[in-house]
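All protein chains but one are shown in place.
Take a look at subunit A:
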């Protein structure tokens, strides 16, 4: 079955993905995603009834350790990577009106 991706779907996925696509990119994305889903749909040929989904290949459960600080205060170096900084903090656009 051929998948058809609507404008609404691409719009919605763009919001989830926090991406702003140009009109051209949107058209391409619609095509790409439909092709990919057509391809992926072949998984439906497989009978997975009663199969447990496997997220981790080994039986590893929660891994705990003591929360001991091993690194030092590295504020200055970390801020060197900040696109904008002010008074020793990351500077961002106004978040609350």
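We take it that a contact is a pair of C-beta atoms (placed from the backbone, for glycine too) under 8 Å apart; a residue touches a chain by one contact, two chains touch by 3 or more; residues count from 1.
Convention: contacts and distances are computed from a predicted model.
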Absent chain [UniProt protein name; select from "Glutamyl-tRNA(Gln) amidotransferase subunit A", "Stress protein", "Acetolactate synthase" or "sn-glycerol-3-phosphate transport system permease protein UgpE"]: "Glutamyl-tRNA(Gln) amidotransferase subunit A"
Residues of subunit A (touch criterion as defined above) contacting the omitted chain: 9-10, 12-14, 16-21, 25, 29, 32-33, 35-36, 39-46, 48, 51-58, 60, 63, 65, 71, 74, 77-78, 80-84, 90, 92-95
